[in-house]
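Only a single protein chain was left out; the remaining protein chains are all shown in position.
Lettered A, B and C in written order, each chain numbered from 1.
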Amino acid sequence: MNERRFKKRTLFLIAYLIFALLPIYWMVNMSFKTNQEILSSFTLWPQEFTWANYQTIFTDPSWYSGYINSLIYVAINTVISLTVALPAAYAFSRYRFLGDKHVFFWLLTNRMTPPAVFLLPFFQLYTTMGLMDTHIAVAMAHLLFNVPLAVWILEGFMSGIPREIDETAYVDGYSFPRFFFTIFLPLIKAGVGVAAFFCFMFSWVELLLARTLTSVNAKPIVATMTRTVSASGMDWATLAAAGVLTIVPGAIVIWFVRHYIAKGFAMGRV
Amino acid sequence: MQLSLEHVGKTVGPSVHLYPQSLNLVPGAVTVLLGATQAGKTSLMRIMAGLDVASTGRVLVDGADVTRVPVRQRNVAMVYQQFVNYPSMTVAQNIASPMRLRGDRDTGQKVRELAARLHIEMFLDRLPAELSGGQQQRVALARALAKRAPLMLLDEPLVNLDYKLREELREELTQLFASGDSTVVYATTEPGEALLLGGYTAVMDAGELLQYGPTAEVFHAPQSIRVARAFSDPPMNLMQAEVAEGGVQLAGGAMWPLTLPSGAPRKLTLGVRAGGLRVQARTGDVSLPGRVELAEIAGSDTFVHVHTAVGELVAQLTGVHDCPLGDPITLYLNPESLFVFDAAGPLVRAPARPGKVA
Amino acid sequence: MSTTTKPVNQKAWFLVLPVIVCVAFSAILPLMTVVNYSVQDILSPDRRIFVGTEWFAAVMRDQDLHGALWRQIQFSLAVLLVEIPLGIALALSMPAQGWKASAVLVIVALSLLIPWNVVGTIWQIFGRADIGLLGYYLQQAGFNYSYTGNASHAWWTVLAMDVWHWTPLVALLAYAGLRSIPDAYYQAASIDGASKWAVFRYIQLPKMRGVLMIAVLLRFMDSFMIYTEPFVLTGGGPGSATTFLSQYLTTKAVGQFDVGPAAAFSLIYFFIILLFCFVLYNWMQSLGTTQKEASHG
Partner (left out) sequence: MARIELDLAHAYKANPQRDEDYALLPLTMTFEDGGAYALLGPSGCGKTTMLNIMSGLLQPSQGTVKFDGRDVTRLSPQQRNIAQVFQFPVIYDTMTVAENLAFPLKNRKVPAREIQERVGRIAEMLEMSHQLDMRAAGLSADQKQKISLGRGLVRSDVSAVLFDEPLTVIDPHLKWQLRRKLKQIHHELKLTLIYVTHDQVEALTFADEVVVMTRGRAVQVGPAEALFERPAHTFVGHFIGSPGMNFLPAHHEAGQLQILNQSIDVSGERRLPPGPLTLGIRPEYLVLSATGKTDTLPAQVLRVQDIGTYLMVTCQLGDLNLKARMSPEAAAPQPGDTVHLQVLGDHTCFYQNEVLVK
């Protein structure tokens, strides 16, 4: 209703969106250039448009295996995180029990711990257990921050469901598992989606642990990239292409949870 | 089914929700739990259902102790004041779910019958969220009835509905209860609702069970001031008085003729319900001049709040009457229609009941 | 709202057990090893000497660490000062509903979904004077910009990168807070004749208090742990201009392999974090209660 005001706001918004998109655009732009073009001339968009960089990635195993590895351990991690987090979150949102507050707090601390702190011991632990350089290792390590996060988010969503529904189900004679899967889960679909999304995201973007706990067989894309930087001189084009490809999965996933994303970032607390 | 509570009490942390109390529900009848909010109705019901475990005492079903039997193993149905249904199931699935759990396969026909009885047959394929409050509550009721449980608990099921819907649904409920043979417990804060439901009434106040008996009897012969207060809407008018020669001496000064049973204590509290006060004098009436504080018009009745020498009184007049604020008004009442309590609480004398219903 | 408080039920423990187990495996065991190392000098796998609190003392005296810590604090504060106001402004200017809202949400959230090292890479590319959009035009503008050569340039670039990367988190939190304000408040305000500023000051800000608190603490903590982005962008240089705590710790632990000090350092680091975490948690609790109150009205 207030025109001038409205305009100011939109201008600001547009300005920010440009700021947000420019760097990404620049990488995308580069990923379609050849290295000569990149280094020789400064161009705002590809002069000779090429898919070559993407071809390299999809043909060269040392590249695409990186993606496969990442996706594998991310998937493992997400599945484990959710399966263990769901019942726990239910317990926290529905019951009081000895030391519940402390456990919840302790879980949160893990979300807040710098991975660097655990770097060394993980290294030792997994070496001794012979888990080094396996997908499991990374998946397990990422549980450290993903499980607490999942519990936290799910608990937030579950608290929004009136407890009377549970009770009615019990009065009707539902067994707990049957109630949980046929009635409760459908109600917190959104929450599960958001939680899964966050597990995916944090496991996908994490570099430090993933890199330290792997060398060859389970080497994630993120690590592959950092090493390419040093190794093959400055293969900017391929690097850019690789970067673009790491954004794609997230961009796809986010579209599905876009309605809950804000609530999700507020840990389901709003 | 015979449900009995033996010295059942509930304390949570430092606060007492229920003082130990015993209650034998009349099998197959409606029992109304009447009391203000926080009186302990819900706590008591949750214990009856098995949702909560009593801190003290035992819960018996047909003589068997079920105090610690969790709700799943009990055979009860429950309806909440908020409209609780399974949001992700259609109305039909909602109603069918208790039957299915009893291993009942072909539910279609029964569901349709129940839905028809509650006038929701046209919504069977909708989701509860798509229905109005009244309809949602009908679904919840249908689901409760579908279970055919010997014990049915309703916790203020109509409180969140508009009064017209309340009237209709209450009407239907009384018939449903009458037709069924299960024991019904119905919690409400409204004395009027208790009277309309009839059956038996248990009056609760501040976690205590004060009186249990046939509704009309409890209403017409409340054992104490507390019961009378809980079972009167608007609140019973109370006046302090003392025994005098051939009657009672009011704190306000007036002297009223009244035959008291022998051995009545000196200090008395006189009570008269709003309905007992009139604006037209009849023979034998005493008068109470005063000033109109407010005339509340409740459709069929007008509740006049009057400021008098003996305190704030409320009179219930049939029909709609316009009484402007501050106008002088005189109320009349027949001393014989007075409840007389010992100032300490217990009932001393209840008025004779005219036109008693068998 | 439900009429009763949460029932006590010790069986609930069985539901929590799986979580305890797997988190214990990935948190408690390692933590114990850390403690273990922090009090020993490991000369070789079979020769270990108990050194008590020596490492802790050593770490406390370590000048580089003090440097790193100081840089860290400066950086984290700078992050808050920029990202919180910017995030709020952004949330206020985001459309409330419709396809526009979804589109904006997705674009805004995008930067949060980029692997942290790729964030580094993006800015690496973006900032380079020869091939980077930013660097190139800064050069054109006659400003001798180089995040690899010039310490302050490096620092500012890292800050810019963090703002670009994490402001959306603040914005999304604030946005969620704004959406949870009932229309009645805005209507009442317009009827009371409140100015835009008054609406912000007396309705939106108070209602966002809770989520903003989460934002502040999350941002502070995460920026306190920042590792990957500067590692990729500047490698902590030039010199140690952008060497923050995690980086310093990693080089110590993995790079130079002086396990003892690293472990001791880890613990200290961990307890600093723990402190903030405690504050955050209590905030979450109090927020939870206020939220419930709000939901009544």
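Quick note on the criterion: a contact is a pair of C-beta atoms (placed from the backbone, for glycine too) under 8 Å apart; a residue touches a chain by one contact, two chains touch by 3 or more.
Quick caveat: nothing in here was measured; it's all calculated off a predicted structure.
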Interface partners of the hidden chain - shown chains only, full complex considered: B, C
With respect to the chain omitted from the figure, which of B:E6, B:E121 or B:E296 is a touching residue? B:E296
If the hidden chain were put back, which of B:P191, B:G271 or B:G290 would touch it? B:P191
Tell me which of B:D162, B:D181, B:E242 or B:E336 is the one touching the absent chain. B:D162
Determine and list the chain C residues touching the chain excluded from the picture. 182, 184-185, 187-188, 190-195, 198, 202-203, 206-207, 296-297
Residues of chain B in contact with the chain not shown: 36-37, 132-133, 162-165, 167, 189, 191-192, 195-196, 198, 216, 219-220, 234-235, 273-275, 293-300, 303, 305, 316, 318-320, 322, 325, 353-358
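What we mean here is this: only the chains that are shown with their structure count from here on.
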More C-beta contacts across A-B or across A-C? A-C
Let me have the rounded angstrom distance from the C-alpha centre of chain A over to the C-alpha centre of chain C, please. 15
Chain B residues counted as touching two or more neighbouring chains: none
Among all residues of chain C, which ones touch two or more of the remaining chains? 4-5, 7
Looking at the complex, which residues from chain A come into contact with chain C? 2, 5, 9-10, 12-13, 16-17, 19-24, 26-27, 30, 38-39, 42, 44, 80, 83-85, 87-88, 90-92, 94-98, 100, 103-105, 107-110, 112-125, 140-141, 143-144, 147-148, 151, 159, 162-164, 201, 204-208, 212, 221-222, 225-226, 229, 236, 239-240, 243, 246-247, 250-251, 253-255, 258-259, 261-263, 265-267, 269-270
Per the touch rule, the chain B residues reaching chain A in their complex are 49, 51, 70-72, 76-78, 80, 82, 84-89, 97-98, 101-102, 143, 147
What part of chain C is in contact with chain A in the complex they form? 1-2, 4-13, 15-16, 18-23, 25-27, 29-31, 33-34, 37, 89-90, 92-94, 102, 104-118, 121-123, 125-126, 130-134, 136, 164, 168-169, 172-173, 175-177, 179-180, 196, 210-211, 214, 221, 224-225, 227-228, 232, 245-246, 249-250, 253-254, 259, 262-263, 266-267, 269-270, 273-274, 276-278, 280-281, 284, 287-288, 291
